[in-house]
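Now for chain A:
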Amino acid sequence: MLIDKFMIKDTQSIEKNMVASIVGVSVSILFLLVMTVVSELVPELKVWLTNSFSHHWVGKGVLSIAVFLVFFGLDRTYKTKITEKGLVGAVNTLNILVIFSAVLILLFFIYEGLHS
Partner candidate 1 sequence: MSQIFIFKALSDGKVSKTEDQWLKITYTVLRIGLVILVISGFAFLLHSRLEGFEERLYSARTWSKIIMTLIILINAVLLQVRRIPFWLGSSVSLVSWYGSLVLGVWRGLTAGYLGIFSVYIIAIFVVAFILEKIRQRMKISKL
Partner candidate 2 sequence: MTKFLETALIIHILLGLVGVSSVYFIWTGFLKKTMKLSSLIKSGWIALVSFVLSWLSGGYYYVAYYGDNVKPVIKAGDYPWAHSVFTETKEHLFLFLPFLTLMILIALYFYGDKLDKNEKLKKSLTLLSGITFFLGVFITLAGVIISGANR
């Protein structure tokens, strides 16, 4: 595969990519959660996103990709070793974060829907 030309599959590199991905994805999801709630509560932010990206939703998408790339890159550069137990813990933390964020977003919009 094309990706094989760009990735060195030694053990350290494998773990670095795994952990960097988990960090990048986790921070992106957290970022989306915060942006979603704050942009509804602070209209100026929504206006800024719309002005900068033509639509607030497009802005959230683009910024979340940027956040992922930044944190993936940062973690890959600075993180060294992680145990296998740590890797499991990181994925479990991501699982909890996703459930928590999804439920919170749904509850937030139910609340907003009832009070609008």
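These made the cut because all candidates are chains of the complex that A comes from, given by their letters.
Here is the rule we go by: contacts are C-beta pairs under 8 Å (C-beta built on N, C-alpha and C of every residue); 3 or more make two chains touch, one makes a residue touch a chain; residues count from 1.
These figures come from a predicted structure and were not determined experimentally.
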Touching partner of chain A in this complex, picked from 1 or 2: 2
For the chain A and candidate 2 complex, residues of the former touching the latter: 3, 7, 9, 14, 17-18, 21-22, 24-25, 28-29, 32, 36, 54-55, 57-58, 60-61, 64, 68, 84-85, 87-88, 91-92, 94-95, 98-99, 101-102, 105-106, 109-110, 112-113, 116
